[in-house]
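Omission of a single protein chain aside, the complex is shown with its protein chains in their original locations.
In this document, chain identifiers A, B and C correspond to the written order of the chains, with residue numbering beginning at 1 in each.
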Amino acid sequence: MQQFLDTTLGGLVLGAVYAAFALALCLIWRSTRIVNFAQAAMAMVTTYIALSLINADVPYWVAFMAAIAAGFGLGAVIERVIIRPVEGKAELNAVILTLGLFMVLHGLTAITFGVQHRGFPAPVGTSAISVGDTSIGITPFGILTIVVVALVMAGLVVLFRFTDLGLRMRAAAFNGEVSRLLGVRVGRMLTLGWALAAAVGAVAGMLIAGGDLVNPAFMDPFVIYGFIAAVLGGLDSPLGSVIGGLILGLSLSYVTGYVGEHLAPLVALGILMVVLLVRPSGLFAAAAARRV
Amino acid sequence: MERLRSIIRPVASVPLARHLVVALVAFVVAMAVIGSSSQYLQTRYAEMAYFAIAAGGLTLLTGLSGQLSLGHGALMAVGAYAATLVLERTGGETLADVFVALLVAIAVCAVVGVVVGVPAARLHGPYIAGATLTLAVAVPRLANQWEVFGGEQGLQVSVPRATDLPAWIQDLVWFFTAVEIDQYSFLAYLGWLLLAITFVALANLSRSRVGRRWRAVRDDDVSAELAGIHLGRARVVAFTVSAMAAGLAGGLMAMNVRLTAPGAFTITLSLTLLAAVVLGGLGSLTGALIGAGVLAFLPKFATDLGESVGLSATQAAEVTPVVYGLVLMLVILLAPAGIVGSLRTFLARSPLGSTKEKTT
Amino acid sequence: MFAVEDLSAAYGPVKALNGVTFTAARGQVTAVLGANGAGKTTLLRTVSGLVRSTKGSVKLNDKDITRTATEKLTSYGLSHVPEGRGVIAELTVTENLRLGGLHRATGSEPMPVERVFELFPRLGERREATAHTLSGGERQMLVIGRALMARPTVLLLDEPSLGLAPRVVAQIFDLLRGLVQTEELTVVLVEQNARSALSIADHGVVLNLGKVVASAPAAELAADEQLRHAYLGF
Partner (left out) sequence: MRNTARRAVQVVCVLTTASLLAACGAGKERPSEDGTAVGVTDTSIKVGAHFPLTGPAAPGYSEIPSGHQAFYEYVNDNGGVHGRDIEMVVKDDAYNPTNTSAVTNDMILQDEIFAMVGGLGTPTHRAVVQRLNDDGIPDLFVSSGSLQWGDDPAGSPMTFGWQPDYEIEGKVIGQYVKENMPDAKVGLFLQDDDFGEDGEKGARQFLDAQIVDVQKYTPGGSTDFSPQMSSFKSKGVDLVIGFNTPSYTALSQIAAQGVGFKSKWFYSNVGSDPALVGGLLASMTKGKIPAEQGVKLMDGMMTTEYIPGVDAPDDEWVKLWQKVWDEYSKKGSEKLTNYRIYGMSQAYTFVQALQANGKDLTRESIVETIEKEGASFEGPGLAPFRFSEDSHLGISGMSVVEIKNGASEPLTPVLVTDIGDAAIEEDDSAASDVPPSSGIPE
């Protein structure tokens, strides 16, 4: 029972980060109909930027903000310079392009920062919280992770539901031409979409890295797990992404805890295939069925 | 001269015969080049051969039927483990053992190809990319599940010693290259022989009715379906063929590396294969060969280059993936047809090229 | 005043517009008519900058807007209502309308969403509905209402009658006629349904194969039997 509780709590924390990451993928998908396979590498780069700042004695939360800002800038530049030419072209092109970007960012980070594992600090404790005599399987940092992800989601809801900017971004994503006719600067909105997504990705990177070792490959599992979480929720639906992330986090935590860590990717593949073949528009699709 | 033409013309007009001639010429040249190379270079050529086989299968799939697979690293793993387990049982001391192992690797991969291809046929674009990428990560981890695969440290692969090879092969090689065959050159010859055979088979297939169907499916699946082509079936066949090539490549890789372990089949391997076919030009076998050559020889050059500009050894090792990544990006942004495709367009535009096109 | 002069455009080698010239007067409805493929929609898309013109100019109140970016036109007071009932299906009715008001004509007062609901009470009843649940007529009301939110002086309408029942078309055209009078709008109405269009238009322009073949007061066009048979299909 104790193990089940610990595994569940661990899965929730993991799921929260998957959710944030899936949310980032979802933002990009909505704005440009592209699955960004370089998202994990971008988040890794911003996390390294934060690490260098922390090692230069910059306070943790300043570095955290710097990572978000760096993500924002990186996302904007990448959309403008690299992605814009393939927007609206054959979807294979964008897939190959983002995979190439993944390799380049990966390699350049390794060359710049080295490939060794480095410790990454956490702003709060990473020891389990005790209630009376028994400790429960969640740490202050785990709680912080969930809170931060919840804040990010709340922020995005406010942005998209209640602000004019959010309305412009949604319109640009759904129907670029009509939006242009209504005066929306669609190009800017798409850039902003990528920038926001990369900033959310940067948050996910910081949350994964905290209290753990980082190396240039530390975000690699997110290339597939983030994608699966997003597809699970239906790529188009931010709420779906969040729920997809939590489901995936819990599933993988149970698999790792009770069966074996090495089977986690296989289970993830199984989940993905079942969703794609049985419910192609995702578990929480609102609109018409999508073509997979 | 006229008589010569009359002999050549029928050969040239039958695709199979034409491909056989090209392959034969290429193989003889390859033998000569391999025979006169150092042992180190022979290992590179052997590597180039198995990469080319895998890339050939992948380029056929992606270029002709429009399906992008990032899971070919996993299929190579399946082929490698199949061949390794067979060699472990048979002892791997004779040429026959080697061929049995490779045939089993191909057969197993054919089955896996169908199993993966059926669901994959229903996916497209980013979905099939994500699913096959997951496959590439998941399959090698199965080695940790069952004892028989040897876990993380993998299985050793035994290959025949050169002296155990049939005498006629030893003589033949000596006759052609004036150098005694050894283990390294043996693996290089074997690789190039199988490469030639594979490419003839693949080239023929893409020229055949099956190939035309694949192209139809790639270009416009709705019309293809209206024209009576069974979409799913065409895609599954394409996937299976390309899985078989990956299986053969995996088997050869196992023999060359002499170890089969999950650590060999990383995401990077799959992405690297993709880089090879994109660089050469999707759908082009010549392109796949060029791409494979780059895969086999680039790492050393890129690493040396990195070290010469003052990077440490570990940093320099990262130059290679950066180059692969840049290749993927630049080809997509600047020359989506790849090297071979761009050359063709260029030749077709020049007056020389256009007359050539007419005569063929 | 809205004027198009010698406007040409092409899709690759195909000339879609070939020296089109006409003027739309303030407070009037100018109908652009012609068969399918005559270049009507291309004309509007070229005016909006969605298709690049190869020659000629577009003037709005004597200001040259030929090369103005599409996104800026609403601030100049020009609203283009695209064909195919270009609602943004994923947004609600209110959101669509709000979006329309975000980039108004420079110097104009914001228009309350309620004003549109007064004009189109049907939309008011469905204000929180997602646009893809609307009927064809409702969608057409929504895009017109949305365009009005930008306080335009010139309204370009692309095939508002497409796929609608005659009763609904009549209803929408009535509303349009009313708007032109109360808001002093300049309306360019592109229509295949020439009979209905001419019934509310002041002036008519007939296109064929990208060229203007006739330009005359609406009543004159409606009376020209030969022209009607050749180009207008009634």
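What we mean here is this: a contact is a pair of C-beta atoms (placed from the backbone, for glycine too) under 8 Å apart; a residue touches a chain by one contact, two chains touch by 3 or more.
Note that the structure is a prediction, hence the values are computed from the model and not measured.
J.: Under the definition given at the start, what are the shown partners of the omitted chain?
T.: A, B
J.: Check the options A:Ser52, A:Ser127 or A:Thr163 and report the residue that touches the missing chain.
T.: Here the residue in touch with the unshown chain is A:Ser127.
J.: Suppose we count only contacts with the excluded chain; which residues of chain A make the list?
T.: Contact residues on chain A toward the absent chain are 2-3, 6-7, 10, 54, 57, 60, 115-130, 134-137, 139, 142, 211-213, 215, 218, 221, 253, 256-257, 261-262, 264.
J.: Mind pulling the chain B residues that touch the left-out chain?
T.: 8-9, 11-12, 18, 21-22, 25-26, 29-30, 33, 37-41, 43-45, 48, 141, 144, 151-154, 156, 158, 184, 257-259, 261, 263-264, 286, 289-290, 293, 296-297, 300-301, 304, 313-314, 317, 356, 359-360
Quick note on the criterion: only the chains that are shown with their structure count from here on.
J.: Keeping to the contact definition above, tell me which chains border both chain B and chain C.
T.: Where chain B and chain C share a partner, that partner set is A.
J.: Using CA atoms only, can you tell me which chain is the most central one in this structure?
T.: The most central chain here turns out to be A.
J.: Name the chain whose C-alpha centroid is farthest from the C-alpha centroid of chain B.
T.: Ranked by distance of C-alpha centres from chain B, the top chain is C.
J.: More contacting C-beta pairs: A-C or A-B?
T.: A-B
J.: I'd like to verify one number: the distance from the centre of chain A to the centre of chain B, where each centre is the average of its C-alpha atoms, in whole angstrom.
T.: Computed value for the inter-centroid distance: 34 Å.
J.: In angstrom, rounded to a whole number, how far apart do the mean CA points of chain A and chain C lie?
T.: Each chain's C-alpha centroid was found; their separation is 43 Å.
J.: Residues of chain B that contact two or more other chains, please.
T.: Within chain B, no residue contacts more than one other chain.
J.: With touch defined as at the start, can you tell me which chain A residues reach chain C in the complex?
T.: 164, 167-168, 170-171, 174-175, 177-186, 287
J.: Quick one: which bits of chain C touch chain A in the complex? Just the residue numbers, please.
T.: Going through chain C, the ones touching chain A are 48, 50, 70-75, 79-82, 86-91, 95, 98-100, 102-103, 132, 146, 150.
J.: For the complex, give me every residue of chain B touching chain A.
T.: Residues 62, 66, 68, 70, 119, 122-127, 129-131, 133-135, 137-139, 141-142, 144-145, 267-268, 271, 274-275, 278, 306, 311, 314-315, 318-322, 324-329, 332-333, 336.
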